[in-house]
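Can you keep this structure in mind? I'll have questions shortly.
Omission of a single protein chain aside, the complex is shown with its protein chains in their original locations.
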Amino acid sequence: MTGAAWPLLVHLAVAIGLAAGMMAVSHLLGERHRERATGEPYESGIVGTGELRGRLSINFYVVGLLFVIFDLEAAFLFAWAIVAVEAGWAGYAGMLVFLVLLGVGLVYEWRQGALDWGRTRRAIERALAARESSRRPVTLAGVPFERGTPVGTKGRR
Amino acid sequence: MTETARALWSLGGIVLAVLSLAAGLIWVERRLLAVWQERYGPNRVGPLGLGQVLADTVKLLFKEDWIPPFADRPVFVLAPTIVMITVLTSFAVVPVAPGIGVVDLNVGVLFVLAMSSLGAYSVVLAGWSSNSKYSLLGGLRAASQMISYEVFMGLALMGVVVLAGSFDLRRIVEAQRDGWFCGPQLLGLVAFLVAGLAETHRLPFDLPEAESELVAGFHSEYSGMKFGMFFVGEYLGVILISALTTTLFFGGWLGPWLPPVVWLLLKTFVLIAFFVLCRATLPRPRFDQLTGYAWKWLLPLTLVNLAVTGAIRLALEGP
Partner (left out) sequence: MTSPGSSPADAPSIPHERPEILGQLERRFGDELGAGFRVQATVDGVPTVWVPAGDAERVLHHLKLEVERPYPMLFDLTAIDERLRGHRRDQPASDFTVVYQLLSFDRNEDLRVKVALAGDAPSLPSVTSLWSCADWYEREAFDMFGVRFEGHPHLQRILMPPTWKGHPLRKDHPARATEMEPFRQSEARQEAEQEALRFRPEDWGMKRGDDDHDFLFLNLGPQHPGTHGVLRLALQLDGEEIVDVVPDIGYHHRGAEKMAERQSWHTFIPYTDRVDYLGGVTNNLPYLLAVERLAGIEVPPRARMIRVMLVELFRLASHLVWFGTFVQDVGMLSPVFYMFVDRERIFDIVEAVCGARMHPGWFRIGGVAQDLPRGWDDLVGDFLDYLPRRLDDYERMILPNRIFRDRTVGIGAYTREEAIDWGVTGPGLRACGFGWDFRKERPYSGYDELDFDVPIAEGGDCYARAEVRLEEMRQSLRIVRQCVDGMPSGETKADHPLATPPRKPRTMEDIETLIHHFLSVSWGPVIPPGESAATIEATKGANGYYLVSDGETRPYRARIRTPSFPHMQMVPWISRGHLVPDLLAVLGSIDFVLADIDR
């Protein structure tokens, strides 16, 4: 029974009304105060440094792009899913070709490292290199390392 | 009873029930967590601590309704309402029982998915409009997490759609008379539950607000009922995902002996308890790992699931 859609609109109106009502009531009932640091953003109790609206890390854009690509393609699959039986094997074959293309794209992204949050590995390597350069001279000659009982590496990969 | 009256009665009943459930979940979740963590949980206000729900609501109402001077005012105010409105509206298409339900959309599944996409804005905008560093980081995390999981959330459901041949949730339930979809669509179920956890950003996927890292993440600057609305929105989301999972995979209201409504509620409660149990047991992945799981495991998994489901359906019934 696919009836009229107007109850949906009523439902939406009720939801909006409820949200607005809750906001209004709390606005009326809530206390007010103003102190020295009330108007400062939270940063663990310390005044902040630097710009907030700087350029963001590229990784966020990569995820955004991935989303645009794959979510659009998913929308085509939705259309197939609803008529899967009617479209028959021919439709299935078409869908499969599309799916394979999608899969190839995914594998490509994967191998490009786009799914690995970009530079994390490189950042660690860079940090390790920086460690090397600031290392202090040390000689471990004679340090008696052979002692202790290994706990075993039970859970480790 | 006319069609109109029935729709209105359903509407009132569902909204009221869902809101009281969401409020009650505060108590349910805290008591359940307590059971699993060797402690009591709230047990002081009223019998069994049930008054805690009321006490929390009253407290939130009387908290300062603070809009930071450095925030983007209109967006800051709107953000928390978005999640509540979208999730609440999604309930309109959930069939509760034969004859009970606000509306039966022939694109019900798509409607829910669309609403959930809109809901993501809530968190992202909250983080962005707060103009505070922790909020921004939380908002960014939320954005990358939600869009990663949204891609396959829809795909996870397409197996069900193929089996039922409809986007209409009521017809999907009817199609499960001969057997629930949780069996044939096990992979879809797992993927959908994981996506559901991620979309409601609850532990283990609570990265946008990860307390030990970002203090409160996207809602760091929120107070009073505006904070409360994120809270309510989260619980509404838990109920919605549980109710949807029941509808799509566990036969909705279907079941012997008991009235249909009771069946739906029972199944939904079990799933809600599962959500709470997840929170009690699992650690939190890092967000690059989280997006990694989504793209590397769950997306291919749902694609394979869809292909296999389609093939089997065609082979069994013929074109």
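Going by the order they are written in, the chains are A and B; count residues from 1 in each one.
The rule is short, and it goes like this: contacts are C-beta pairs under 8 Å (C-beta built on N, C-alpha and C of every residue); 3 or more make two chains touch, one makes a residue touch a chain.
This one's a predicted model, so the numbers in the text were calculated from it and none came from an experiment.
For the chain missing from the display, the contacting residue among B:Val28, B:Ala97, B:Leu137 or B:Leu298 is B:Leu137, taking the whole complex into account. Of the options B:Lys59, B:Arg73 or B:Arg286, the residue whose C-beta touches the omitted chain is B:Arg286. Listed for chain A, the residues touching the missing chain in the whole complex are 36, 43-52, 54-60, 119-120, 123-128, 130-131, 134-145, 147-151, 153-157.
Against the chain not shown here, chain B presents residues 33, 36-39, 133-134, 137, 140-141, 203-204, 206, 210-215, 279-289.
Throughout what follows, only the chains that are shown with their structure count from here on.
Separating the centre of chain A from that of chain B, both taken as means of CA atoms, is a distance of 18 Å. Across the complex, chain A meets chain B through its residues 1-5, 7-8, 10-12, 14-16, 18-20, 22-23, 25-27, 29-33, 38-44, 48, 52, 56, 59-60, 63-64, 66-67, 70-71, 74, 77-78, 80-82, 84-90, 92, 95-96, 99, 102-103, 106, 109-110, 115-117, 120.
The touching residues of chain B, when paired with chain A in their complex, are 3, 7-8, 10-11, 15, 19, 60-66, 68-70, 77, 81, 84-85, 88-89, 91-93, 102-106, 110, 130-134, 136, 140, 143-144, 147-148, 150-152, 154-155, 158-159, 161-162, 165-168, 170, 215, 220-221, 224-226, 228-229, 287-288, 291-292, 295-296, 299-300, 303, 306-307, 310-311, 313-314, 317, 319.
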